[in-house]
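Here the complex is missing one protein chain, while the rest keep their positions.
Right after this comes chain A.
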């Protein structure tokens, strides 16, 4: 990517996102991609005066991720979307749809990860 990319970890992501907010950046969205069978990459996209910076977080899909919705309220929809589509949990989500933002409770297939099953919601 042409823009600046900063690598972050699960421990530092909230602090780095807070730093972006304090520096006057607007949260645009996140993009998630598959790194390998168990690994996911999440890019947090920020914008200020048309300049873009991305934070890159790489995690195992089974690991929960600290939510940044307490820093940027707008993150709540993206995090719920990632929860639905990649079966990743976010700790501290301000409004948690618990895997039913898009999906019906009886769904048992993770939409964007091949051959991964999930338990239906009760």
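As a convention for this text, a residue touches a chain if its C-beta (ideal position, glycine included) is under 8 Å from a C-beta of that chain, and two chains touch if they have at least 3 such contacts; residues count from 1.
By definition in this document, contacts and distances are computed from a predicted model.
Student: What name does the UniProt record list for the absent chain among "Multiple sugar transport system permease protein", "DNA-binding response regulator", "Acetoin utilization protein AcuC" or "NADH-quinone oxidoreductase subunit D"?
Tutor: Of the names offered in "Multiple sugar transport system permease protein", "DNA-binding response regulator", "Acetoin utilization protein AcuC" or "NADH-quinone oxidoreductase subunit D", the one UniProt assigns to the missing chain is "NADH-quinone oxidoreductase subunit D".
Student: In the whole complex, not just what's shown, which of A:17, A:55, A:68 or A:103 touches the removed chain?
Tutor: A:103
Student: Provide the residue numbers of chain A that touch the chain removed from this figure.
Tutor: On the side of chain A, residues 1-3, 21, 26-29, 31-34, 43, 45, 50, 52, 54, 72-74, 76-77, 95, 100-104, 111-112 touch the unshown chain.
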